[in-house]
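Scroll down for the structure; my scribbles are underneath it.
As you look at this complex, bear in mind that one protein chain is not there, while each of the others sits in place.
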Amino acid sequence: MLYRTAGQFKTSYAADQALFPVRQDAILLGLVLVLAWVVLPLTASEFAFQTMLIPVLIYALAALGLNVLTGYAGQLSLGTGAFMGVGAYACYKLVTLFPWLNPVVAILMSGAFSAGVGVAFGIPSLRIKGFYLAIATLAAQFFLVWLFEKWAWLYNSNASGAIQVPNLEMFGLWVAGPQAASVTQYYLVLGVVTLMTVLCINLTRGTLGRTWKATRDMDIAAELIGINLMRSKLTAFAISSYIVGVAGALYVFMWKGAAEPNVFDIPLSFQVLFIAIIGGLGSILGNYLGAILIVGLPVALNLVPGALGLPISSAMVEHLNIMIVGALILFFLIIEPHGLARLWALIREKLIVWPFPY
Amino acid sequence: MAETAGETLLEVNNIEVIYNHVILVLKGVSLKVARGGITALLGGNGAGKTTTLKAISNLLQSERGEVTKGTILYEGERVQHLDPAALVRRGVIQVMEGRHCFAHLTVEENLRTGAYTRRDGRTAIEADLEMVYGYFPRLKERRRSQAGYTSGGEQQMCAIGRALMSRPKTVLLDEPSMGLAPQLVEQIFEIVRAVNENEGVSFLLAEQNTNVALRYAHQGYILESGRVVMEGSAAALRENDDVKEFYLGMSEEGRRSFRDVRSYRRRKRWLS
Amino acid sequence: MLYDFTVKPFADMAAAPDFLLQVLWEGLVSGILYALIALGFVLIFRSSRIFNFAQGIMVVFAALTLVGLHAMGLPAWIAVAATLGVMFVLAVAVERVVLRPLVGQPDIILFMATIGITLFLIGLGEIIFGGENKVMISEELGIPTGDFVFEPWGGLLILQQLDVTVVIVAALLVAALLAFLTFTRMGRAIRALGDDHQAALSVGISLQTIWVLVWFIAGIIALVTGIAWGARAGVSFALEVIAYKALPVLMLGGLESITGAIVGGLMIGMLEKLFEIYWGQPLLGGNTETWFAFVLALVVLLFRPQGLFGERIIERV
Amino acid sequence: MKDSSGHPAAGGRRVGGVLMEMRNITLRFGGVVAINDISFDIREGEIRAIIGPNGAGKSSMLNIVSGFYVPSEGQVLYRGRERPPMKPYEVARTGVARTFQNIALFEGMTVLDNVMTGRLTHMTAGIAAQALWWGRARAEEMAHREAVEKIIDFMEIQSIRKTPVGRLPYGLKKRVELARALAAEPSLLLLDEPMAGMNVEEKEDMSRFILDVNDEFGTTICLIEHDMGVVMDLSDRVVVMDYGRKIGDGTPDEVRRNQDVIDAYLGVPH
Partner (left out) sequence: QELYAPNLAYRTGPFAATGIPLMNGQADYFTMLNERDGGIGGIRVNFDECETGYSTEKGVECYEKTKAKAIVTQPWSTGITLQVLPKSNVDEIPILAPGYGFSPMADGRVFQWAFNTPSSYWDGASMILQYLEQEGGSLEGKKIAFLHLDHPFGKEPLPFLEAKAEEIGFSLVPIPVGLKEMQNQSAQWLQIRRERPDYVVMWGWGAMNAGAITEAVKTRFPMENFVGVWWASHDADLRLVGADGAGYKAISWSYPVLDAPVMQDIRTHVVEAGLSQTSEEEMQGVFYSRGVVISMILAEGIRAAQAEFGHAEITPSELRWGLENLNVTEARLAELGMTGMVPPFATSCADHTGHSGGWMLEWDGEKFVKASELLKPESALVSELEAREAQAYAEANAPWPVNETCSVGG
């Protein structure tokens, strides 16, 4: 009943190409937006901002970037963490070299640097494919993290070798650094993430998106029907790394406040990959679902024993956490290898035909 | 030849197959394969022929398909729970649609994997290898090339030869003629007949090339959108008017030219 | 500057040949260990196109089980046998719980699944064995611990007996594996399986049996690797990071080649050590071993996209 | 029925000059000689068939035309001029479109998207415009969508427009593939066994499409097919290959009577 599509007719191709051919989807999205823009910021606690809301958004954005590359263009990358690092370090250099720069502008600019680096490391993808390429992206991962450690100029030769976010102001409001309020940072992140998402949706449903998907599904055929594979792959690397870079800048500037090089090491890459895959490759929505699950799960698991009053030591909780996260990854892959987004689509399909089974 | 059809070897009773939990593909298909017979499964694209064969050989699982209703009996025993390997050991082997050769193995290695489940010794296998090369001389020429680099027709031969290497009792043959040169199609069907007659192997073949199929088969089933719409002996089917028109491309005056088909589009009577 | 990069390193090598030999030996030994981990990967990849990320943690898990069982009082060799039993159970469990339901899924999904297995094993291992660094029971297993000292050209060259043992054992293991894959029916089935699951199923190759077998062999390799690494550096979860080193080895050697794993491992082990000692430390601030192997492999791949010994990538339409 | 240039054409269609000429093409793979010194031409507006036993080198020839294989020897002339070495996508942009023997559709995309990719060679909007879904990008998208819908109607695949291609049965995939090739509005259409795996009824449909394309848009078509009925009925001229050599070239009638062809391929006179 909820998902009755009968009676909704399309009279133009534009209407058919609209984002939400089914009206109920648009309503649902509206609700989510109200929740994200109004309800949550008004009600969330500091803890919720810091451990759920902000990280979910940032991780979802990073996963979105990865998804462009892996889910849409079919180039598996394990170097997301390092590209986030490029964004973060670029942003750090920008705001320390040009203190007058608007922080949001700096964040958006820093993506350009990681896009550049991404393209450089994307060039081998023209020859190298599949897992070979995936391992090749690890070259970027390890090399860049090494560079973050060794190139003192990047962290302004700080004794600790870490970057520390200075207090940044925008329109009289602290937006970054220890003085910034979580709610301000949340809105800023939300704004950037919403913008990126809209742009990505447009890109992926248009010409470029089709080029990518064709490259992903069968690159030889794609080339034979007139797709320039080099252009297709490199644009994917550029746009993906741009988004990932922006996510990296947000990660440090809007959330962590400081970062050492090894923050951007391989576990971060995997974290983002988990989100993209559990959420669903080749889906925009999936990134959000995946981020909620992967970020939220450990937080929730940590709260459980306390809430139940179980006398489990914190180390045990952590071990169990790792086990459970591992098991859940397996669980979700087994019930729906194509991710939460597909699961949702299936549920929707069922709802549309409900109450009939098929 | 239709007389050779003896007792029922394989029986499919009213099965329903669903892909991905939502896509209902077979809506109650029943058929019987006689021991020592050649049974043809005919029907248009997407009718469900491949799905039926995979349901029998239990290859659906890896495509997220599942038999939700009905039973499949082989030699009177339910075989739905068996894994494909167990079925092969019982003598049921499928030649898959679209030439699934092992691309990195040579042609000869491909053929040898066909004998994987056999336990009757090296000499028997070598002899069968020669037999397959006898049927397909082209394969002998290409025995050392990686299968991935052989032409489409060669791959098809390789797949059929590989199945024969397992010394099967029942072969599920999915579109053997696809992409083969005309004389090779005849040749393959001749081989099917020879194997059927000499070794008593039963065949269930899904085929689009109705013309050839009905010439070699004993029994036939016609499938449309997941249902059996017609069944009978091959001879009877060949004489049926609808079959003639839609599957054999015959008009009153013999074969229609493909140039003359543009003007009208017909409807099948039973679809109304 | 140019001189520092091009001439000086070689001059240094020539000036102290005994040191160069030592560097190469150290490289060789770590190369062998990388190769052993890579071997486990190759076997599983070959038989299922699964890029088994869990190979690294299997090494840790095997070593921990061995030490743990010994600590519980089992004699060393019985503990080895029991550990093999555990690895077998693990292989069966992985096949039942993970691989079977995921058969036929895209490679990347299976790759993810192995990461899931990795996390699960880390959590489980820490619960059972705790996180402390443990001493490998080398003596109890009869692994020699002394060293051989040579003085070539009046210099000094120290070879650990342990390392020599590792090199020998690794060589035997590789020979056995190669024979298994080339000369047996199973070997061919394993390769066929890697090409096309569906077709392999259709000719009666039982995925279950082969997968359990292959994962079990990978478990045996993991145990050998675990004993070898553990004897050098102690046994703890920190070992896991070393597993990353197997990746460029695979890339260089080719994902499905046993020979590739060995040659790649040795090349990477020695070249990265040479680079680190003669270029990395004096000129680049050191620690180049983290990335050198990857970059080297990347460069090689640009010329041979399937690695040195990998199977040709078939591109046809 | 012969046109002024002396070449046969059915239905009174105009067959123009030589569109593409293959001159002394040889193709080797290591030791295997897949094509051995073959020359033939394709005239504008005709339907040209290539036949021959399995492994004869037909697909390889098509691959050379579309730039996927580079001939070991010989030249390809397109519209009278020698074609320089080109990447496949550049060849596609000169107006050559094709279908594949082992269907090569983009499995993860819907039918509509697949057909839309066929038009990529005609799309020009920049990345920024696409990202904003505004102005030119949007107008272009709509215009092409309209053209694609026409092709979808023409191929009678309206009902599966939004279905992911991976789920389609074989025959429909072949049709979608043809639609994708047509979407490029090619001047030369290469079809590699377009009717393999179809029953008569479907072959008739497919024939209808091919003839209509050839008729309505004047598209030159080069096809490989094993169904002699189809080949003989549809094509204007036929090249016959056997083990990399050319053993016959001419009208269907000529070829049908050629003893070499009968021996090597047809088996019995068709």
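Chains here go by letter, A, B, C and D, matching the order in which they are written, and residues are numbered from 1 within each.
Here, contacts are C-beta pairs under 8 Å (C-beta built on N, C-alpha and C of every residue); 3 or more make two chains touch, one makes a residue touch a chain.
Remember, it's a predicted structure, so these values are computed and weren't measured experimentally.
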item: Displayed partners of the chain not shown (whole complex); value: A, C
item: Option from A:Pro41, A:Gly116 or A:Gly161 whose C-beta touches the chain left out; value: A:Gly161
item: Sole residue of C:Ile137, C:Leu173, C:Ile190 or C:Leu239 that reaches the chain not shown, by the stated touch rule; value: C:Leu239
item: Sole residue of C:Val67, C:Val80, C:Val174 or C:Ile277 that reaches the chain not shown, by the stated touch rule; value: C:Ile277
item: Residues belonging to chain C that touch the chain removed from view; value: 16, 19, 22-23, 26, 29-30, 126, 130-133, 135, 147, 158, 160, 229, 232-234, 236-239, 241-242, 244, 273, 276-277, 280-281, 285-287, 289-290
item: Those residues of chain A which, in the complete complex, touch the missing chain; value: 46-47, 50-51, 146, 149, 156, 159-162, 164, 166-167, 177-179, 256-260, 262-263, 265, 267, 299, 302, 313-315, 317-319, 322
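Throughout what follows, only the chains that are shown with their structure count from here on.
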item: Rounded Å distance, chain A centre to chain C centre (Cα mean); value: 32
item: Distance between the centres, which are taken as Cα means, of chain B and chain A, whole angstrom; value: 47
item: Junction residues of chain D, two or more chains touched; value: 59, 68, 100-102, 104
item: Multi-chain contact sites of chain C, meaning residues that touch two or more partners; value: 316-317
item: Interfacial residue positions of chain B with respect to chain C in the complex; value: 57, 59, 61-64, 83-89, 93-96, 100-105, 109-110, 112-114, 116-117, 146, 148-149, 159, 162-163, 166
item: Touching residues on chain A, where the partner in the complex is chain D; value: 13-14, 17, 199, 202-203, 206-208, 210-211, 213-214, 216-218, 220-229, 235, 239, 282
item: In the complex with chain B, residue positions of chain A that touch it; value: 346, 349-350, 358
